[in-house]
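Just one protein chain is left out here, and the rest sit where they should.
The first chain written gets the first letter, and so on, giving A, B and C; residue counts start at 1 in each chain.
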Amino acid sequence: MGLLRKIRDTGRVAEPAPPRPEGGVPAKARELGGSVQVRCVDAGSCNGCEIEIAAAFNPVYDAERYGARLVASPRHADVALVTGPVTRNMAQPLRRTVAAMGEPRLVVAVGDCAINCGEFAGGYGVEGAVSDVVPVDLQVPGCPPEPAEIIAALRRVTGR
Amino acid sequence: MPAGASGDHRRAAESDGAVSVIPAALATATALGGAGALAGCSLPRGMRIPVVGALTAGVGVGGGAVGVAALGGSRWAAALPGVLPLAGTHLAVDALAGLFMAIAGAVVAAVAVYGIGYAAGHGPHGLGSRTAQAVLPLFALTLVLVPVAASVSTFLVLWELMALASLLLVLAEHRERASVRQAGVWYAVMTHLGLVLLLIGFALFAAQAGGETFAALRAGAHTVSPMVRGLVFVLVAAAFTSKAGAVPLHAWLPRAHPEAPSPVSALMSAAMVNLGIYGLVRTGLDLLGGGPAWWWLGLMATGGASAVYGILQAAMASDLKRLLAYSTSENMGLVLIGVGASGLFAAYGDRPLAALALAAALLHVVNHAAFKALLFCAAGSVLRATGLRDLDRLGGLRPRMPVTAGLFALAALGAVALPPGNGFISEWLLLQSLIHGLAVPGVAVAVVLPLSVALIALSAGIAAAVFVKALGVGFFARPRSEQAADAKEAPPLMLAGMGLLGAGCAALALVPGLLGDGLDRAVGAVGLPGSGAVAGGGLKVRLADVSATLSPLWVVAALTAALLLAVGLPRLYGRRRRRANARLWDCGGGAPTPRMAYTATSFAEPLQRVFDDVLAPEQDVNVTPVRESAYLVERVRFQHRVPDRIEHRLYEPVLRALAGAGQASRRLAGGSVHLYLGYGFVGLVVLLLILAVGW
Amino acid sequence: MSTGLYTQLLDLACGAFLLAAVIVLWVRELTAIVRVFALQGISLAALAVLLGGHEHRWDLVGVGVGIGLLRAGVLPHLMRRALAVLTADRQRYGTAATETRETQPLINVAASLLTAALLTLLAYAVARPLTELHPTPATRALPVGLAVVLIGFFVLVTRRRALSQVVGFLLLDNGITATAFLATSGVPLIVELGVSFDVLLAVLVLQILTTRMREAFGTTDIDDLRELHD
Partner (left out) sequence: MSTAVGYTAVAGQIVVVGAGAPLLTGWMRQVRARLEGRAGAGVLQPWRDARKLLRKEPISPVGTGPAFRTAPALLVATTVVAAALVPLLSTDTPVSGHADLIVVVALIALGTLVLALAGLDTGTAFGGMGASREMTVAALVEPTILLSVFALSIPAGTTNIPAIVHGAVDEPARLASPAGLLATAALAVAVLAETGRIPVDNPSTHLELTMIHEAMVLEYAGPDLALVELGAQMRLTLLLGLLSSLFVPWGIATSPSWAALAVALVLFAAKLTLLGAVLAAAEVFWAKVRLFRVPELLAGSFLLALLAVTASYFLSGAS
């Protein structure tokens, strides 16, 4: 009964949706039509970006309301959210993950590290930025990027 | 030699004036069986196998023709006084016998064709050997002939011949594996214990009823005192349920069936165990004319226990043929539930319902024979192609042996009792008879029927898991060993044999109505009214105030239509992209090796945990540390075994006690001649004393 | 009250009565067990009131109300208090959870549920001849009372916590009371009062015992009583 009272007292915590992000829907994403399944790949991140991605799917930001959903298998996914500089050990798995996704598929690089290796550029274990390993469609800069920015990128894909 | 002997008396049989095909077909079958035995003994190896196979198939066709004729309504009886000394031979064919003959004949014919291909690929020993080829037609012949027997002595002689022939065939591969010999010993001991029980039971019955022909028994049954009747039933039922592989007298079955050559396993599992059911129905319902409720409750309890225990052991088995053997135990359990329910309803006076339950049980016998013969044959193809029975090392056979895999899938569909398989139809009928049985008054009925339904449902559920395991682990995925990777499709004759069985399965699944009248006549042979449950394209249950219908053909048609719909509609909408091939999703790591795939053992693990208390699995972990430090592990040995617990708890104490008795008796044999003579003398004196006191 | 409605309501009360016993076997949380027990008390009371109302025996209605007060009010309250004392005591050591849950019954939950199924069937089989003597809606529900007696006994045998033992004992008693009601349409008032008083006494004794046990062993797992043997 405690939970019921809590639900009643809390009510809706999702913040009102901000206006549509600028920049049109990428050509590949037009076919998706408001539904995007997302698979996260941590290619060597410090987990800062992971925390922000998790926050983007919490009740406050509620990325699901725009039609994005996290899934367990890249086979089910349309979008790979890749974080961190790609380490040597993760380069091959990242390629395989993207290859495992059916067409049309998009890759979103989340965070400065994913875009240009950020702090870890030139590190001995770093293979390179995400775009050096797989073609990247969208970028979300920031170290780490705010949940709102991640959501903005996802909204550009879902078009909602 | 029986073949020659009955050949002499063919004229005696025909002179009875029967105008049907029965005597002719019987005589042909017998002659072919004898010829087959002779051919097996005398022909050179190259010719031996095809000739014997063809003759055996002829035996099957002949027996099947008799069965079909009897199911069609013909009856035939004959007495051949000269064939057996003392009692003579009595033969009779009615619809009940006909049903079992038809099953045996069909199975024999198909398996014989399969056996030609199977035996040809083997070495000088095994099924292709002189002995095995000589015995095979005889075994086939006895399978067909046992239901024809119409007197106790004839029945017992044929029964024993069948047991001996099958024993020799079980031992066919004894040079290749030591376990075959062990299985042979178990089988020999248990089947002969069964024979002893039968002998005592029938002797008692015949003595009390005043005659040893079945007709005399039937006529005299009501004069026998209830206690003797009960004793007779218990003795005979113990023997027959043991032959049917029901718990707790099943121990021979999971040993003998896997170790026999596969065609023989198929014959045993699809035709021989049925005769246990035949004997039970014949004696319990026909000769004894039914009995009090406790007989049938006992039978239902045995059936329920066999069904659940058998399928649980099958779920744990990773040996493909052992799995199939335990599944036989399960299916015979279901049949026993049906037979028991039939007797129970009859005991309470509801004869239409009793007829329905018996029809369900008999239909399940037919269905089981069809799919189990096919399953064993397919397992035999796998064994022949890979040399493996261990599911944990099979896999990946679907692309390598597509026809075998497809036929195995067809049979497995029958075995899991789901539509559109053939097993579903008989289990549906069985469930209907039990569900409607609550109309029968009586506390026992009200308590037992829901439990029976639950047990049937549980065994059906686990059966689904079992055959998903057998098919999914054994045939799908990727090969887990080199032998499996090198597998080749079976030769055409084997495929032809399996194809016949597969056609049988499909026919039974789609148009069970073909069996309708025959089934009614078979049920009528024990004096129950025909239920008319299986007719035309569908199944109807229509009793006083209950009704239910099922038309398998409609279900299949609807499924096909729905499948087309499900495939077609998305195509209409979706943009046609070409199907892409991709590597398996390996979580980004290296490609998953077959070692990572689920094996049969791991597949069964959750079920094993759930039924921990029943199965009592044994686990053994041995950690060997390196010499320098106890903390560094050099080797870990993990052993896991699911023993047959009933065997463990029931048989081992008995065996130990017997061994103890043997030890004790050895002490009596001191080696002194005087001592032995003394025993004889004391024995004589005691006997005389007893006589003097008694009379 | 029409006979049809009366039968319906009686069956419903009996169903709830039996279901409550089953749920006691099913759940592990002791507070939930106590709550379910209170519900069972209510259904028992309803049973008595229904029977009394149907046969116009107002003393029976009175007994029903009394039973309701005792079994759905007083006894659960006493048990809750005992539980509260236990947890308050244990909170300090952070082991409250182990003390308020029937974590490891002697026979696991799935098996005890299946056993309960068999016990119910047994009760039906045993009560059948009795029912046939005088088939009324009330006697037809007789097996329910018997089944609860058996289940109560089963709880008593297989549960470890002293409190669940108390509940088992009370289930047993509820079952006996229900059987009495259904078989003879109520025991004499004075007997019922005496029995209820006994039960109250027994609970108090058990409560004291529980407290003593806790002081002596620090737990109410009655397996620890074996130590007394040594």
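The criterion applied here is as follows: a contact is a pair of C-beta atoms (placed from the backbone, for glycine too) under 8 Å apart; a residue touches a chain by one contact, two chains touch by 3 or more.
On a predicted model such as this, the values are computed, not experimentally measured, just so you know.
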item: Chains still shown that are in contact with the chain withheld from the display; value: A, B, C
item: Touch with the omitted chain, as defined above, among B:45, B:488 or B:583; value: B:583
item: Absent-chain contact - pick from B:431, B:444, B:509 or B:642; value: B:431
item: Absent-chain contact - pick from B:462, B:525 or B:615; value: B:462
item: Positions on chain C where the hidden chain makes contact; value: 4, 7-8, 11-12, 14-16, 18-19, 22, 26, 108-111, 113-114, 116-117, 120-121, 124, 131, 135, 137, 140-141, 143
item: Missing-chain contacts mapped onto chain B; value: 395-396, 398-399, 416-419, 424, 428, 431-432, 435-436, 438-439, 441, 446, 450, 453-458, 460-462, 464-465, 468-469, 471-473, 476-478, 538, 545-551, 554-555, 558-559, 562-563, 565-567, 570, 573-575, 577-586, 592, 594, 596-598, 602-607, 609-610
item: Contact footprint on chain A, counting only the chain that is left out; value: 3-4, 7, 10-14, 17, 31-35, 37, 59, 62, 64-67, 69-73, 75-76, 78, 101-104
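The rule is short, and it goes like this: only the chains that are shown with their structure count from here on.
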item: Most extensive contact between chains (C-beta pair count); value: A-B
item: Where chain A and chain B are represented by their mean Cα positions, the distance between them in whole Å; value: 59
item: Intercentroid distance (Cα basis), chain C paired with chain B, Å; value: 49
item: Whole-Å gap between the CA centroids of chain A and chain C; value: 56
item: Residue list for chain B, restricted to those that touch at least two other chains; value: none
item: Sites on chain C at which at least two other chains make contact; value: none
item: Complex contact set, residues of chain B against chain C; value: 443-444, 446-447, 450-451, 610, 613
item: Residues on chain B engaged by chain A in the complex (per definition of touch); value: 575, 577, 580, 582-583, 585-589
item: Chain B contact footprint on chain A (complex, rising order); value: 31, 41, 73-75, 90, 92-94, 96-97, 99-100, 102-103
